[in-house]
Structure formats: structure tokens, C-alpha cells
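One chain of protein is taken out of this complex; the other chains stay put.
Letters A, B, C and D name the chains as they come in the text, with residue numbers starting at 1 for each one.
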Amino acid sequence: MQNPYIPMPVEVTKIVTEVETNDIKTFRLNFVNKEDEENFKYLPGQFAELSILGKGESPIGIASSPTQPGYIEFTVQRAGTLVTGIVTTALHDLDVGARIGVRGPLGNSWPIEFLEGKNVVVVGGGFAFTTLRSLIHYMLHKDNRPRFGDISVVYGARTPGLLCYKEELAAWEKRKDIKMHVTVDKGDANWKGREGFVPTVCKEVGPSPENAVTVICGPPIMIRFTLPVFFELGFAKENILTSLEMRMKCGVGKCGRCNVGHKYVCKDGPVFSFAELDKLPRDF
Amino acid sequence: MSRIGVFVCHCGLNIAKTVRVSELAEFARTLPDVVVAEDYKFMCSTPGQELIQNDIRKHNLDRVIVAACSPLMHERTFRKVIENAGLNQYLLSIVNVREQDSWVTEDEDVATTKAKALINGAVFRARLLQPLVSRFIDVNPDVMVVGGGIAGIQAALELADTGKKVYLVERSPTIGGHMAQFDKTFPTLDCSACILTPKMDAVLQSSNIELLTYCEVEEVKGFVGNFDIKIRQKARYVDHDKCNACLACTEKCPGRGVSEWDEGLVKRKAIYIPFPQAVPQKPVIDRENCTFFKKGKCRLCEKVCEQEAIDFEQKDTFREVKVGAVILATGYDLMDTKPLIQYGYGKLPGVHHALELERLFNSAGPTSGKVVMRDGKTEPQSIAILHCIGSRDKNNHEYCSRVCCMYSLKFAHLLKEKTHGDVYQLYIDMRAPGKGYEEFYNRLVEEDVKFIRGKAARVTDKTDNPDHAGKLIVEVEDTLTSQFVTIPVDMVVLSPAMKPRQDAKDMARLFNLSTDKYGFFMERHPKLAPLSTMTDGVFIAGACQSPKDIPDSVSQGTGAAAEALTIVVKDKMELEAATAIVNSAACCGCQNCVRVCPYGAPMFNYEKNVSEINEALCKGCGLCAASCPASAIITRHFTNDQVMAEMEGLMEF
Amino acid sequence: MDFEPKILGIACNWCTYTGADLAGTTRLKYPQNVRTVRVMCSSRINPSFIIRAFQLGADGVLVGGCHPGDCHYGTGNLYARRKLAVTKKILEFAGMEPKRFRVEWISASEGKKYAEVVEEFTNDVKALGPQTKFKIRKD
Amino acid sequence: MTAMKKIEENLRKEAKRLLEGGEVSVVLAYGRGYDENHPMPFAARTVEDVDSLVFNEYCTFNLARYLPKYPPKTKIAVAVKAADSRAVVQLIQEEKVRREDLVILGIPVTGMKDQKTGEVIDNKTTCNMANPVLYDILLGDEIHGFKGGSPYDVLAELEGMDHDARMAFWKKEFEKCIRCFACRKACPMCYCDPCFMDASRPRWADKSPTPDGHLMYHLTRFYHLAGRCIDCGECSRACPVDIPLYLFHKKLAKECEDMFQQAAGMKIEDKPAMVNYGNQDSDEMLK
Partner (left out) sequence: MLKKIALEKLGDLVSALMEKGPLYAPVKGEKAVDFQEITNPADVILDFYNTAMSPKFAFFPQSEDLIRYRLGKEATESEAVSLDAKPSVILGVRPCDAKSFEIMDRHFLGAGIIDPYWNDKREKTTIIGYAFDPSTAADPADFYNTLGISASDTAGSDIFMIRTDKHLLFKGITEKGDRLLKELSVLEAGSKTDEKTFEDKAKKGGEVKTRFMEIQDKAVAGKLVQVFNNKEFWEKATAACISCGACTFVCPTCYCFDISDETLFRDGVRKRFWDACMFTDFTLEASGHNPRPRIFQRYRQKVCHKYSYHVDKYGCISCVGCGRCTRSCPVNIDIYSIIESASKL
């Protein structure tokens, strides 16, 4: 029996600093043991605990897609300003070649089967785009793409420098099988793209609720203002999905801190539809 | 993880002699996160600095540890070094393996073990170091010089010459200081007044110098670049703006006070200028001796003053002066020799102290330059000059006052010239280390001055020897012959110790300075920063730091002016970034920080119920952090976790 | 082998640390058991540092600051004195030998005093033997 | 009618008057618990609530503990026994509450009992004062001539021990600690939230319940309470594993009184001793 508390060893093979403020980095990790890699079967939307012994663990959404074999990727924001998060700071101090641990995959995923055959509207804000990136990669894979309807993406950040995955965004822009709407709150001299807040852009884009599902991840304020837009467009709560964040420790539904009602976000989540959330006590 | 480089300095043999430096570097290489460790002969030298910089680039270091001399010595140097290599200067940790290790033991094992522990502590701490960004503040371009003696005058003139505005604060009614009392100066024997008064006049004439005589510093606020100093203008009772310096008032005045300038040998008027060449040439009223103030009537001065400048209603006034830097040149006091009853000063009229004799020599002095006994007419036929009165004396002042040997020789020469009497020098050691000093001594040896090596034990007027009746008997053991000798003389001159100003401690407190164990102002470093103090922007010059002669005081005045210039020449200056800040998420609103801070930096935000620190006022002492029960205050560069980590590293091995 | 105590020193930058440097500049010789942490002021010392030092295995803790009245920050060490006095009472009542904790005011000019204090304190701690009361034992 | 009954009656009377007249918006006092011997702290906000107010010898709670959580300018009546009133005074000194927001209902009483053991606690685990040091309304008759020894008498045994024995004593006691933090949470002076123990940088003590962490936690907490502890004994009564924390607090209170000539919570105009210094301070205290 696999002990769910013991991390698997991984090696950092690539580090990308995503944003100009240097506080968001993407880490590519390769499993040290082949069998761990084989056991690590995941779907977009799942997360894992990154472990640095001596510092602790931090639950991070998986940013890569299972369609990208050989490695897994995590995009990590350094937490805190005055008092920085111990684990995320330590992660940010890592160099290529460092060995850390991974526990996972944990939690549920974006409901792939539910999304199949539907149009998917992906809405992301800032750093919370990570598992959406995973989902997009997954859906765009040539084996998977036919299983989904239209894919459109609204992704926003405060400034151009704060957009993650810039190269991928550019590559997706060029594709015909995905509609990209990348926006920033405020552009700069070099910014030729769209300006405007995510909710406004969603309204402008105005996706049809017909056979469509939207997946939303972003800062609470963004979600608060984006939800009404989708309700207005006629999306049912069952068809609006999001990924919750709660303080987690064990990641396997045992330590008892990440519950919302009887659901443990780490095990029964993090992905919930707003219909499901409506049934839970407002305790998050 | 961090990428730490450790650089071990040999300091020639200073460190390498007792600390096994290569072993230290080897040890450092075994520590987690240490990417590179090297040792080198002189880390502070150019090749040493380049070594560090190359390694930073080559190994992509993000923390640097230098095991070398005390951080007080070279922290700034190495900060610059790493900054020039692209690292934030606060990502440096200095390990003191010289002053606190290699120099204080002879045992190699002990020294090396300790050095290892210290390096380990530094590594633990270095991991947690954070880059800090300095803040810049506007600098007030003006300078204040406190003390109008020769050092202060020099400093003020130099600064004024560069175009800087200078406030020269002097507590007495005139500038000039002790030097104004001297007749001749050693060893060149040029006339003191002749070289001093032009400088005093230059001060007066300089449009860049605002002379604030009869003033005292009352309160000091602010910090380097932005001092806010409150000055008390003591009431002069004479409106100097109106006064045209006719000095008619001083002629008519019936009041009499003791002349400070003449060391109390004569009286002066109650409305007076201290001496004829005083600057400014405008009188003040000595309230204690003024007939009007004592008896309620007189006002003769008022009557004779055509300018109507006399104002008995005048009160002390205050003004705030803003300056960027301050030079303290507050000078010295001469030790009061009365308590040394064995020398009889104050009891035996023939016993004089050095400054009294200076006045006797001076043609502007009470005797118009004649050396006579206190009766005003008798010329002494034999004179003994007693060195080291209160100096080099464990019971009084342990230090050497530095100038007495030389001025005693000067006295001998002048006495020979003026009296043709016998002159005895009673000295412990003859100290003549200045330029031309030894030659001066040799010249005096040839002038038939009697040198007796021994410290005078006693001066008495009691004797069984009828030949000595009426004489002062100086008793001394001649240490060259080991014989006890008694010398009958007419006059005894004491060369008392120079000591810190009586109120030096108060002054130190005002400006936040340290004083040494005698009470002289403490310099930041005895060798490398003799004019700087622990308070940034406050410099010291002259005898307030330790006894000095005129050439040294003048050099220091010039030097301090240059130091002050380094600050006020810039529009903006960088402030120490290691200040405290409140992590408001953890603040419990207890206000302890507000209660304890000596600088009033923390303020309580009643709306948010948390404290906030004004970093411009923060000096980074950390008192608030230690008083914060919730550990919500982060004292940058000395954070709780940095200190705790360093302790952990120090205690591991 | 003789017991060589590990002593943690915490010295203020302006007086005691400078005084310790002076002891070095004047080449005084004294025992090398004290490993010093430099802080800006003795008032920076959080009493928990001292408890922690003992937990880390320090056999003694020596705190040095400016003489009362001479604090570089004016009043810091006056507060520190109260803090450290209470710390001493806490250690003592918890059962730590009070002689393992010493506070000395050593000015920048008192290199000699620094050396003497270190020597005396080292000997005192040596006589008490290894400190085990607070020391964290990992087994 | 017993003195306690009379206090209860006066408490209800005054509470009613204050709430009715709108002088205060809340009366902090004691209410019924799940049985007679287990009353609870109770915040009466309406006249109807007043009927639930009780007072008996088990009403040991120090209600000053609840004061800092109210927003400034809330008018509060608070029932205080002697030690509790000292807590109020200390909180006023520390500007955590404002005197003008308070109506202090003083309870002069002796013979309060520990709920677990039924023992009278007067000078054992509390400061052994009978009358509140500060009050607006006294709910019973001032008590005269009450003696019962010094609050520091209980220290004799520990003070008499040698260092090793004392260490052994505290080690044994601290080892019982389960880190429930009831001591700090019950303490009227421990109003920090988060507490230093919750800090992640640095972790002052192991977050897990290790004996070393217990030592750091308790000793540091004792330090934080030095010169501020008003000896109400709540920490020790709150402790589910019966660690006699009051002994350490008493010892430090005694030492602080000796050194700083100031007892905690006696005068509003005092400045908290540990963020102060005095001209009479001498190096003797470091000996």
C-alpha cells in the first residue's frame, strides 16, 4: 500500500520565470523513479503537494497536461510580501538540478467526461491560470481535440508583464481551433492586445450558453464580477465550474482543515460547479 | 536554495598566523548551500576584491560571506565590492576572525574551531538575508560648527570657502577659544594673536558664515542630512544690530567681573568685550555683576549709548537651525589644580597654572607682558615648571595631555628671555614628537634651562633652611640620580591636564555620541575614522576628542570640514536601509513599540488598530522588535529569524 | 579533555562589539569560548533569544551593551536592563543556574574589561559543567 | 441572605438599570452553565438577558479577558472581582480599553472556589485581594480586615528548592502540556492574535508539541506577562492538564514588584513596567 504522506523524489529540470515581478515561476519536474512516473496518472485540474524537506509542503495545481509525458509542471507564486511563505520562497530559490518531492496527484479534476462534446469557455485571471493551462493543453492535443466543441479562452492579467505562459498564449493565438481573448487591465507601450477587465471582456465575447460549459479560475474579485456575466448570458450554475482554494495540509482528506461543509476541498475538490457550491454552507 | 560564497582573508599573517585559513575554506565547502569557498592573502586588496567579484559572476552567487577583520572595519568596503558585482549590498555577512579571534588567542586549534563556528553562524544567517533597498532623502546643504576655538574657526572657514553656509555656534561672547589667550606658540614662537586674529576676522567677514556667539545648543532633532537644531541665544542685553561697537559703555560701567580671558588675574567691566580683538567687537552685559541687575539702578551704559542698543529687558531667545551636518569642536577645560593640595595652588601665591603664565607673557595681558609675582611688581628670580600635573596620573587623568612638554619648554624659553632667572623643568618624560619639536627641545637644553627628570612630589613654603625662607620649595626625586632634591624657587608653574569640557557628557547626549572613559567624544574609529562619530553626520575636531596642540586641531578642523562636505555636497543621501517595519497582519495593537521608541518612529493607527513605523525616523536599534510580544516587527537585516538562525549556526559545532 | 563550554555572546554594535574589537586590536589574550552575535543595541535582544540559545546547547550566554546612560540610542539599554533582569529571574526560577547568564556593560573603550569578563565568565561556566537543562536532545 | 446572593441580586439590579437606561450596550458578567457549579461568562445585551445572570463562589472567570474584543467606544459594564479589576486597570494602562467606555461593577468577595477541586483559591492561585482596586459601583459591602497571607506564600516551596529540583519540577509540569493554548486564551492580558507562537518567521518553538517547544512557549509567555500579570489564576484554572502556571506568574510578579516598585494593574496612571525604565533602576537587578 502506498503511503499517501510520503513524497516521491523529483528533479527540477527547467525553471521559467513567468512574470516581470519575478514572483511567479514555472518548475518542470522529472521523476527520479520510473515507476513513480507511471503511477502518477493525472488529469487537468488536479494538484499535488510539492515538498521540500526542512521547509514543508505546499499544494500547487498541476500546470502541465497528461498529454505532455515525461515531466510535470507547476507554476508557483511566492506567497506573502513582508513575511514570505516558507515553502514557496524555498521553491523560488531552487536551481535546476535540485531534488524535491511530490505527493499526488491529488483531488478531483476538471470533469473531462462532462466537458466532452461541449463548447468550453475557459476564463482565467492572473496566476490562477495554471490548471486551465493544463486543461487547454489537454483539449488541444490532437487525440483529444475532436472530443470537444469550440474552445474559447478569456485570460487577463493586470499588466502585460504579469501574463503567464506568454509563448504558449502567442502559439494558441495562431491556431484556428481555439479562440483566444487575452486582455490586460492596463497595457504598456508595447502592448497591442486588448485592454479591459475579464468580466467586461467576457461580456463582449458573449459566448452562447448553448451546450457550453465555462471553467473559471482567478482572484475572488474577478470571480465575483464574472459570475453575473455568465448568469446573464444564460449559463446554468451546473455549467459554471471553478477550482476552490483552501488551506490544505494532508491533501488526502484526512487532516480536516479544508472542508466546506462535508466536502474536503483537497479530496472532493478542488473543482466544483457553482451548483454544488450552492449546496454547501457559505464557509469559504 | 541559496548560493553562498565564503571568502577567507589571511590578512597577511594577522589571521593566517593563528587561524588555519585553508582548513577554514575547506570546512566552508562542506556546508550546505556553500557553492564556493576560497582563501586569499588580502581580501580587501584589489585582487582580493576581484576574486570575490569574479566568483559572484562565475558561480552565480546570491550571498557572500567574508571571514576577515571586524565588520566595523570593512563591512562598507565589501558591501561596495558585491554591489559592484551586481549583488545587493545587504546580501553580505562579515565574519570577524581577526579582532575577535586570531588576535586574541595564540592557540591555532582554538582559533580555527571558533572561526568555523562563526562561519557556520554566518552561513545560517546568510540564507535568510534579504536584499534591502536604500531610501534617499534630501540633504540640507548647511553645516553647523559648534565651538569657536581654532578648530571650529578653521572648519567654518574651510566650509565657507567652498560656498557652504555655516552656522558657527560659540557659547562665550567671542570666538577665539583658548588660543586667543596664548602669547606665543611652540615651537616656532610666532605670536598667537598674529596668526589667530586674521582668521577670526575672516569669520566675521565671510558672507557664508553666520556667527552665533553667546549661544548654546539646546536640542537636536532629526538625523544626518536633516538636523533640526534648537539654539539658545543667551540674553546679551545689548542689541547687536544697533550697537556700533564704540564701546563707550564699557568705559563708563562701574560693575566689575572676573576676566575669563585673563584667567581671573584681573577684573573686567560688567558690560564688556572679552578682549580687544574679540569677534564680534560688541559687548554683552554680565548680569551677575551688573549694578543695575544687582541693585536696580545704574543704567549708565544705557545713558552713554547713542545707538540705544542697551536693552535690559532682553530675554534668552531660541531659534531652530536646519543643517545637514554638524562639526563639534567644543575644546577642553584645563584641570582645576586646587584639589591637588600637594602643589599648593590657590594657597601659595607663587604657584601659577599654565594659562595664567600665558597671560603674564602676553603684552595685552594684565601685566602688559611682564612676568611678575602676584604682587604685580616682583620679578621671579627662579621658576620651576612642573609637568604632568594631573596627567599620566592614575589618580587623576591616566592619559598624557600631549601639549604640556612643549608649552613648558616654550615657557622656559620665554622666562629666560623675560626674567633672566633660573628655570627648572620637572618632567617625567620629555615628549617632543611633532615637527620641529625635538629641535626646540634641544635648543632649550642649550639655553641653560635646568631639566630634572622626576615628577614633583610637593610644593611648600615651609623650610628649615634659612636660605630658603620666603621661597617655594619644590620637592622631587631626580630619577636620573635617584636623589631626593629640594629646589627653592620664587614661582612655580603647574602644567595641568587638559580634560573634557565639564558638560561634554550633556553635549554627547544631545548629539547621541559616545564618550570614551575620560569623557572625550568618541570617534567612530581611532585610525580610520578619527573625525567621524557613531552618529552619522556629526563630526568632531580638536581637543574635544583628546588633548591636541594647535597644528593638530587645525588639521582636524580642516578634516572635519571635508568630512561634513561629503555629506552636504550631495543633494540627496542614502539612508541606512536596515530599519524596522511592522507586519500589520501580526500586530496586536499593544503599542509597546510606540511607548519605547527613543525616536518616536512608531505611530499608532487607531483606525486599523496597528502600529506603523516612520522609517525616516527609525534608526534600526531593534528595541521595538524586542518589545513586541507578537513578533510583528521586522528589524530589517537583524530580523528575529536571522538572529535565531545565526545563533543556531554558532552553536552547531 | 577538559570541558570547553560553548558560550553565546550577544553584543551591541556600538559598545561591546567595538570593545571586543579593541581587545583584539590591543592583542589581549582571553579564552575563545564566546561566539558573538552582533546586534545594533542590547535592547534588540528578545529574551526568547536567550532561552533559544540555551536550547541550542549554549553552556552560557553573555550579553554586552553600552553602559546605562551611554546607549547609542539614548535609552535602549535602560529598557534592555529591565528585560534582561526579568529574563534572568525566569531562567533562575525555571531551574537554570543563574551564573550561566550574564549581562555586562562594556564600552567601546573597555577592551580590557571585555577580555576580563569573558575570562571570568568562561571560568564560571566551565565550573558549572555542560548545560543540559534546556538543551534540545534529538534522539 | 448570603453575601454572594446579595451580589447576584445587585448585579441583576445594576445590569438591568444600565441596559434599560442605555448607559451600556452590554453587561459582562456570569450566567448559568450546564449546572450550578459550572456557571459561564455571560454577556447580557438585553433586559431579558438579565434574568440569566448569576453569581456564586464558582464564578471565577476573569471577564476582563473579553474587553479588548469589543470595538472602541462600545459602552460596557463589566463585573470584576479584585484581581479582575486589576486586569481592567492594566488594560487601561495599555490602552486596550478606555476608562470612559467602562462601567466597572466591583465585586468585593473572598472564598471563591476552584470548579474542579472545590478548593478556596484566595491566596493560593490568585492575588488574595478582597476588594476591587477600581470600580464605579460596588455590588457588595467592602470587605475589611481580610487577611489570609501573602499571595506569594505559595512560592515558598519552589523557592526553597535548588535549581536542579526546580528544573525537574517544571520539566514534569510542562511535559503535560498539550498545546491547547487555553492558558493564553483565558488570560486577560494575552490579547495578541496571532500570538508569537503562531508566527512562521521565525518559528519560536516547534509547532508540534515537543517538550522543548513547551519550554519556549511557557517561558516566553511568562516573560510577556512579567509586570503585567495581575495574578487572577485563570491560566491555571483553564489548563485541562492542571499545570500550575500561576506559580511562575506569581514569582515574576513578586520579582517585578521588588525590582520596579510597581505592581501590575494597581494604578491607571502607571506605565507598563516592561516598556519603561526608572531612575532608581540599578544593575543590582541583573545580579
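By definition in this document, a residue touches a chain if its C-beta (ideal position, glycine included) is under 8 Å from a C-beta of that chain, and two chains touch if they have at least 3 such contacts.
The model shown is predicted, which means the values in this text are computed figures rather than measured ones.
Touching the chain that is not shown, out of A:112, A:205, A:233 or A:252: A:252 (per the contact rule at the top). When the omitted chain is restored, the residue from A:79, A:205 or A:233 that touches it is A:79. As for the chain not pictured, it touches chain B at residues 30-32, 34, 585, 648, 652. Taking the complete complex into account, residues 1, 3-6, 53-57, 79-80, 85, 88, 99, 245-247, 249-250, 252-259, 261-262, 267, 281-284 of chain A touch the chain not shown.
The chain not shown here touches chain D at positions 33-35, 38-43, 61, 65, 115-117, 176, 178-182, 184-186, 193-194, 198, 206-210, 234, 237-238, 240-242.
We adopt the following convention: only the chains that are shown with their structure count from here on.
Any chain that touches chain A and also touches chain D is listed here: B.
Central chain (C-alpha centroid nearest the global protein C-alpha centroid): C.
Farthest from chain B, judged by the mean position of CA atoms in each chain, is A.
Here the spacing of chain C and chain D, counted between their Cα centres, is 34 Å. With each centre defined as the average position of its C-alpha atoms, the distance from chain A to chain C rounds to 52 Å. Among the residues of chain D, those touching two or more other chains are numbered 196, 201, 204, 274-276.
Taken residue by residue, chain C touches two or more other chains at 47, 52, 75, 79, 83, whereas all remaining positions touch fewer.
With chains as nodes and touching pairs as edges, the resulting graph is of another kind, matching none of line, ring, star or complete. Of all possible chain pairs, those that touch are A-B, A-D, B-C, B-D, C-D.
For chain D in complex with chain A, the touching residues are 200-201.
Of all residues in chain B, only 585-586, 588-592, 595-596, 606, 627, 629-631, 639-641, 644-645 touch chain D in the complex they form. On the side of chain A, the complex with chain B involves touching residues 82-83, 90, 93-95, 98.
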